[in-house]
Structures are given as structure tokens and as C-alpha cells.
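Working notes, structure below.
One chain of protein is taken out of this complex; the other chains stay put.
Should a chain be cited, it is by its letter among A, B and C, assigned in written order, with residues numbered from 1 in that chain.
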Amino acid sequence: MKVLIANRGEIAVRVIRACRELGYSTVAVYSDADRAALHVLYADQAMPVGPPPSRESYLRIDRILDAAKKTGADAIHPGYGFLAENVAFARACRDAGIIFIGPSPESIEAMGSKTESRQRMKAAGVPVVPGLTEPVRSFDEIAAFARQSGFPIMVKASAGGGGKGLRYVEREEDLRNAFERVTSEAQSFFGDGAVYAEKFIASPRHIEVQVLGDHHGTIIDVGERECTLQRRHQKVVEECPSTVVDEALRRKLGEAAVRAAKAVDYYSAGTIEMLMGPDRQVYFLEMNTRLQVEHPVTEMVWGVDLVKEQLRIARGEKISLTREKMTPSGHAIECRIYAEDPARHFAPSPGLIRYINLPQGPGVRNDNGVYAGYNVPVFYDPMLSKLICHAATRAETIARMKRALIEYRVEGIETTIPFFTALMDHADFLKANFDTGFIDRNLADLMQERGGNGHVDAAIAAAAILAFEESQQIRLPQQDNSAWKQIGRLDALKDRS
Amino acid sequence: MKVLIANRGEIAVRVIRACRELGYSTVAVYSDADRAALHVLYADQAMPVGPPPSRESYLRIDRILDAAKKTGADAIHPGYGFLAENVAFARACRDAGIIFIGPSPESIEAMGSKTESRQRMKAAGVPVVPGLTEPVRSFDEIAAFARQSGFPIMVKASAGGGGKGLRYVEREEDLRNAFERVTSEAQSFFGDGAVYAEKFIASPRHIEVQVLGDHHGTIIDVGERECTLQRRHQKVVEECPSTVVDEALRRKLGEAAVRAAKAVDYYSAGTIEMLMGPDRQVYFLEMNTRLQVEHPVTEMVWGVDLVKEQLRIARGEKISLTREKMTPSGHAIECRIYAEDPARHFAPSPGLIRYINLPQGPGVRNDNGVYAGYNVPVFYDPMLSKLICHAATRAETIARMKRALIEYRVEGIETTIPFFTALMDHADFLKANFDTGFIDRNLADLMQERGGNGHVDAAIAAAAILAFEESQQIRLPQQDNSAWKQIGRLDALKDRS
Amino acid sequence: MRFIARHGGEEIPIEVERHGSAYRVRMADRWLVADVVNAGPYLRSLRLEDGTQLTLVHDRDGTMHQISLADSIIHVDITDPLSLKRKGREDELGAGGVIRALMPGRIVRVMIKKGDSVRKGASLLVLEAMKMENEIQALADGVVDQVFVEAGQTVESGTELVHLAPLDR
Partner (left out) sequence: MRFIARHGGEEIPIEVERHGSAYRVRMADRWLVADVVNAGPYLRSLRLEDGTQLTLVHDRDGTMHQISLADSIIHVDITDPLSLKRKGREDELGAGGVIRALMPGRIVRVMIKKGDSVRKGASLLVLEAMKMENEIQALADGVVDQVFVEAGQTVESGTELVHLAPLDR
């Protein structure tokens, strides 16, 4: 089987790794900004699909299908983002006789509309957050709902997802501005300006359940993930399992998730996102009809390879896992390492990565999308890699993550590594005492200067010594005992003999 | 707690990682050749212990204890090799009031003599390979045993271990030479020229059982490892579990191992090495009274952290694991990546590592001891890192290892990576159909030119293009959009304001 | 050799001299003995007399050194008082509130105009890059002296966006 990956960055690399392990050959697609990107370097074939802006390359269905035809790809994995939840793309694959590694266009469509999916869930007996179940386009309709339900509310893009196109509205006077911005973002990000509104669940936790379905009607859940820690509605740290979910609740959430997936005849990997209020009441939020960014924490704790499962399911195989025989083992945490400067309000920090020291050793998994010498382009999501740690307990996993973050050094661009280092030390994080507003509330605290742990003097001394060495032209010679030059000569010799 | 690590390379880094995760501070020791070695970079403190040759640095008990006193270290972890099984060192630590993270000097001593340990095992009802149970110093005694038992036999250093100081002798005329070389190696490696001889077990598998004991009398086994694949009696690939060990045999081997460890009142981590003949008869070979190189395959399959267990045990804690509740999960394989050139009879290949691309992603663990820019010294074991892969089945683990080996690129020195790539494709390896002589027998096969997979033309074209670019001075400009320069300026500005 | 270090608003006189294979560093009235070795590109290991080992990533832009420790980043300006380099730098930086684009992108909105007084932290404009709208804020109180860009314009990294004059000028 030959698989084209219609994506870039770490997730394209992740899918290529799975394909290679299954013996499938891989085709990367790349924009003009990505000719030397890691996903291209790891693929067996690579096809250009247009200029740097996504709209002209990674979102161009015609060019991606053209690349698939030219290379004879049998299947396309969309990753997440870009075309992963694009109904037209899934349909175009079907029409072109190419396997779309994901759910059916019908499932995507049903869950893609936040309002339609809310109707479907209600019908399937899955509790949803109180709010509108029909998309609206006028401010008056939103205002009417707000007056009726009372503030605070959330205004959301009906076609939205992934933390984009939504606003929290606390007071009536902010409503119009929020409505306008969400409408504008909905139009610009999702090509559909329809919005809706929900009651705001105060201090919630964001819990999601992984599901896997095959073409033979089997759907299982693979436990929950804790995705409460978000910054501006974007997940930044994810865990498996959730500290607030016990075995009984896990069963209950799993059953609700399977019911939700069955309501749309789901197959492939998918995620049911839920909100849990402080009263432990759980509401359906949305279904992501694709692989999630945070899928590795589930993989490490449950011992499954979700991408390989997707590939097997796409080939028509039955799910080989039996939910009753599966038990979570240990704890896993993922930190999303971004090219952003936490000290400057997380401003993007694209540019040349001049140096990386990668974290290694026991219990450390790094799903990377970059390398030393790579120039992080300005056009795409600034995720550099996902650092995932696994250990026997949550406390050990946090300690391991701290250790890994200390090893992880990047020079040339700023990253969110210092932010995660501070987070791993935060007393409330250690106690798993947080809600979705935790990071935004504690940002000042988390970004406080750490003062070099009393090593400022030593750092200044180091700079002075290095300046001195340079002024004296004291340079360690680049030692080079490498043997290959001579081997090369010997081979050349042999060639001639 | 402050822990001094009396070792270097990957194992020192491994121990430092465990200490850091437990919140202990670490002291590295280094020879003059190792000031910039990775284990120094990852330690909180670092103390010099002498010139490059091990005998003048890492084997200098006085200097290591002096470093411990100067830094106020509470405990010493010896790693493997060097002083790990040195009774005098363990005693000196005890005398100096420093915790030796390993078994008692008495256990080391009892198991350190291969002949004494054979006597002890016999007494404890553990089957041993037929042969001498007393060390001998004269050729005549060895010859007498050989005549009585018949060839082939193994001649071994009584104080030996780690695959050093032993010879296979097939014919009488080779006996004297073997005796002399083993005696000489025994003297030079272990400082004790005594040798003994055993019956040679033909086509055996090398199976070993991990044990953990605490100061409270509890000893458990943590399953077996398959270490059959060796080159010149040095392990090169290890697996967990063994394909020839089923649950019943696992129990039986585990019980024998616990009995063996109990016979010497063992605590800390240790390993019972065994030989299994083609008749599935299992014999005690030796006990390694230390952490093994290959401990990670056990860790990944059994979900334990053996180094952390050692540290906890050394602090007097009880083993928190219950053998009955532990089950192996999936399969793990370790490849020892050496600075050796497989194409040149595994000749050492020290020198500057100019570039590394590390394998990453799911199920890949790299216990590394080097970095890009590091100059591999000529004085020590040439191990660069241990690459360990874990997946649900053995076949998946092999596929994952192949994937990881393709990602793993090292430039500047030669490595054993190409050898492992070939091994992972070998039909008999895939079937786990091998004995301890497998690699030596199949070396020519394994080292056959792979011919660039039909990509020789492309490689030559690449060289020509790169030569052309150079001749035309066509160089990609080193793009540098890095933001920190400006941030530096802004900070400087702030400092002055 | 003598240097002036500038860090956190402080000026620290520094003297560096060789001390065997290490260095002796006087910082104001403190003395440190340290050795520093290269560990590949950018990575350095500094070791003090008591064994304390710090692994740091070092980078330099002119006289400005960036030293990244495990959990903090320190910027320090090291100048040789005998050289004139520093003078040049000060002239370049002295003007103060030149706000530049730190990344290429598109100006989405400009919220200020010439003559506006702004408080530290006030939003000046919105730059869209990497799928995100980034608010560019005033780093200090000031008066808008010049606005170099308008909404819809694409800018390169380093483009001057706004010039703020200090209020106290």
C-alpha cells in the first residue's frame, strides 16, 4: 500500500513512521516553503502542491489528489487540521477511488456542524451543553438566547473546532463585538460565517474520550484524556488518564462516547470532547472526526498505536482490540512545544533553529516535526514537537517531564519550553487542581523570572570568559579523528585495483 | 540525597536521569578525556579523577571516594563495568560511610568468583554447567579436565564476566594457546590470573533473569531477557521477553533466580545468567551483581524503572512491586550502537561526531551517551547509545527498530547501525531462530553490500550536483530570522530604562 | 583583561585572567574560578571550583551575550571599555521606542495614530502571522511619533512599525 500524507509537521512525520513500520511506502506533499521540512525528508516520495500559504497548497484538494494520482497512492491520511475534517475532500477521495484514512464524509458532515451534532447527540441520549441547536447569522438571535439564558455564554462558530472561532462573553455590552469577531473568524477560518451560542459552564474540566470504529460495526472507547489545561481555548498540556475520572466514570463516559459515535455510524479514530462542571456533570461538547494532536498520551498508557489502527481499519480489517481486556498502565503527559516566546505574550518565533539538544532516555517520547538547521516558516502552526512522558504514576511522570524539559535545548528561536518548566513546578498543577481558565489566570505567576536559580553570577562570568577567549583568539581546535576520509581513500584504492 | 556516579557514558547519563527524576542531586566524575562528556553536562557537580586511562581515573577508588567527600555525596552508583563488581570498592564505600548503590561486598565477592559462585549455586539446588568448581593456575589441571570431559570446552577467567576473558576450545592442540591467552587477559582485565573450564553447551541460548532484592529480605524476579545474539561473546542485541520462554518456564526460571540470589543474601538489582541447550535444559552460568547494560528491555515490557528501584532500595525502602501483580506487556528489543565499523571487522571508530540525526517518535527509547560535536575518545568502551524499541508484538518491534535505524544517522565516525539494519532483515532473526554463535556464523551474510537499493545512480548524481554547486559557489544562504537578537536589544534597552 | 558587563540595569566591572586551564573572574568585589569548555555548537559547560556544573547554551550578537541555563535565560552585554564598539551600539539603540515586526506577517489593524499618547501595554497594532493574530503592545509609556505601516500591508521581519517618543522628552 502507498499512503499519501496530506499534511506537514509533526503529524505528517508521525503518520510516515506508522506507515514505514507497517511496510507501506509514503508520499509527502509540500508547499514551496517546505521542500526541506522533516516530513519530506522521511518520505519515500514527495510532491509539490503550491506556494507557501495553506490556501494555495495544503488546502488545495485538486493538487493533493493530483499528487496522489501521479504517484499512484492508494490512500490518503489527512492528519489533523487542514483537510482532515473537510467533507468535500473526503468525498473527492471517494470519487477518485482513493481510500480516505478517516471516517465517512457523512460522519464528518454530521459532526462538522456543531449545531447538527448537538441535535444528533440529544437524540442519542448524550447530554449536551444547554444552548442553541440551530446555527444563526444575525446578532439579534444570539442576543435573544443570551437574554433568555443569562450571562456568561460562549459564542462559537458552527463549523468551528480546534479552539478557533469562539469567544467567552461575560457582559451584554461585549456581546456584539464577540459576535462580530466570531462571525469574521468563522468565515475566514472555516469558510462559513454561521455561529451559535451555549451556556457557559463555569470552571469546567475538558475531558475527551478516544474512540475507534471499524467498517464492521465495532466501536470501542480507549479511555479518556484530560485536556483541561488550555491557553486561549488552545490545549497546551494533555494527560491520560484524568485524575477526576475513576473506573466507574470511565465506563460511563466510554459508553456515552460509543453511543455518540454509533449515532453517526463512525469508523476510524475519533474523539468525543466533553465538559465536566465542578458538580461532575458531563456534557457533550463536540466530536473531532480525526486523529487528535494529543493521541500519544492514550497510546502510551493503553499500549495501542492509534495511527496503525487507523491504517488497518482503512484497509478493512477488524479492530483487533478487546475493550474488556485493555487496562491503562501508568500515566502520560504531553507538552506541546511551540515556536512561541512565552516571555512576550507567546508571540510567534519563527526562524532558523540553529541548535537542538533533544531529550532522550526512559519514558520520553518526542514526536518531532523539526530538526537543527530547519527554518521554522511563518505560514503554519508553530508547533515544533510534542514531548510526551510516561511513568508509573502522575508524580513520576511530572518529574520525568521536568527532567526532559531540562535536557531539551533549542537555540535560534524562542520556544514554550520555559513555560512548561514553570508549569511542572506549580503547586496546583501538581495537585491536578485546575480548570480550563487555569493557565490564563496564572500566566503572570508562571512567567515570573526564575532568576537563574542563583546562577546569574556564573552566567555573567561565562559570558565574560567567552568574550575573553574570543578576544584572545582562544579556540578549541575542531578535533577530527574521523576515520572515513581514510576509508574513502582505501575504497577508492580498492575500486581501482 | 546527593549521588555520585562512578562511571561515564550512557550508563552514567541513565543514572543521572533517574536521580534527577527522584529529586536527588548528582555528582559526575570525569577523566581528563571526558571534561565535555554528556554525563558531565547533565550532572549538577563534576569532579576530575585523573588522566584518560581508566586505571588512572575511573578505576581509582581513592580519587572517587575523595570526590565523594569533597562534594558531600551520600551515595555512589557504580553503573556497570569499572568498579561495579569490585569488592574492595564496595567495602571502601561502606568504610567511608557512603551508601554503595548495589549489593553487599559479601554478595559481590561470593558471585565474583565464577568458581565459588558455581559451588554456591550447586548447594542451593540451581543447576550449573558441568565443569571445574575450583580455580586453577596450571595448564595441566585444565588439560586433565579437558581429557576427562572431552572437547569442546570453554576456558574462562575465574574473576571474569561481561564476555571478557574466555575462549572456546574445540581441539586439544588449541588448548595451550587458549589457556595462555585467557590467563593473560584474566590478569590484565581482572587482576587475577586464575581460570577454570566448563563443558561447552552446543548451540545454546543465553537467557538471563532480572532480580530485585531489598534490605528487608524480599527478593523478586522481573522476568527474563533473551541475550543470545552475541559477537565474540559480547551481547549485541537483547530482547524481552524471550520467544523460547513460556509462562510456565518463566515461573520456573524466576524461582531458580530468586533461590540463587537468596543464597548470597542479595539486595539491589542483579541478574542470573543462564544457558539453555537445544534440549531446553537450563544451566546457571553466572550472576552479575550489578545493573546490566540491557536492563531497559525489561523496564519497557514490565513497566518498572530498575535504576529508581536501586536508588529506593539503597535508601532502605521496601520493594513496592508485587511479582504476582506484574505482567509483561508487548515486546522490547535493544541494539547496542557502537563506534565501530562493521565493514572493517568492527574496528573501533573513535573521533568527532560531526552530525547526528536521532530517531524519535512512538516506542523509541534512546539511552544516549554522546552528542553531535562530541569527540568519542579512544580510551573506553565504544558504546554511543542503546537504541531500544517497544511495541505490541515482536514483529512490530522489529519493524519499529528498522524504522528507528533508518532515522538514526551519524556522520564523522562509523557505527554499527548498518549491521543492525541488516540483522533486522535476516530471515532467521525474524523467526527468532538463533543461538549464541548466530552472528559470528552469519557475519558475511549480514555485512553484504546492500548496493544502495538501486539508488547508486541517484547518489552519484547527488555528489555531482553538490560538486557542481560548490564549483559555482551556489550556496543556500544561512537564513536567520531569529528573533532573539532583537529581544536581546530590547532587554538591554529595558535594563537601562 | 577588563570588561564592563551590563545586566538587569546594573553595570558590573569584570576582570578575567587565566588560572591554569581555568579562569579567574572578578565581578565587582566577588571572585569566581571557573573553566568553560565547548560541547558542540552553542553548548558550553561551566564548572566552578566546588564542582558546580552548569550546561549553558551560548549565543552572541555583537557584545550582547545570551546565556540559556536549564530554567532561565540571561542576557548580558559584555564590552571592552577600551574599544569603541559600545558607543556605536548605544547610538543605535538610544533612540528607544522603535517597534519592529519580530516576524514576517500581515498588518491586520492599526489602533493608534501619530500624536497619540499610549500607556505601557497598550495595543498598537495587530500583526497576523502563523495563523494567529498578534497584538503588538507598547513596551513603555510614550507618544506615537510615527506610524510606518497601514492595515493590509505585508511586512518582513525587522520592518519598523511604529516609533514611540518617550513621554519625558
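One rule holds in what follows: a residue touches a chain if its C-beta (ideal position, glycine included) is under 8 Å from a C-beta of that chain, and two chains touch if they have at least 3 such contacts.
Because the structure is a prediction, the values reported are computed rather than measured.
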Query = Considering the complete complex, which visible chains touch the unshown chain?
reply = A, B
Remark   = The listed residue (B:W302, B:F379 or B:F429) that touches the chain absent from the view is B:F379
Message = Just to verify: which one of B:T133, B:S149, B:N357 or B:N442 makes contact with the chain not shown?
response = B:N357
Inquiry  = Contact with the hidden chain only, please: which subunit A residues?
reply    = 27-28, 35-36, 40-47, 67, 70-71, 371-374, 481, 483-497
Request  = Could you list which residues of subunit B touch the chain missing from the display?
outcome  = 339, 344-345, 347-351, 354-355, 357, 378-382, 406, 409, 411, 418, 421, 449-453, 455-469, 471-472, 476
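Heads up, the rule we're going with is that only the chains that are shown with their structure count from here on.
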Ask   = By C-alpha centroids, what is the most central chain here?
value = A
Query = Where the centre means the average of the CA atoms, what chain is farthest from subunit C?
reply = B
Remark   = Whole-angstrom distance, CA centroid of subunit B to CA centroid of subunit C, is 46
Remark   = subunit A and subunit C have mean C-alpha positions lying a whole-number Å distance apart equal to 32
Task = Two or more other chains in contact with one residue: find those residues in subunit C.
result = 7-8, 37-38, 40-41, 43, 52, 59, 102-104, 157
Inquiry  = Multi-chain contacts only, two chains or more: what residues does subunit A have there?
reply    = 344, 347, 349-351, 354, 357, 378, 406
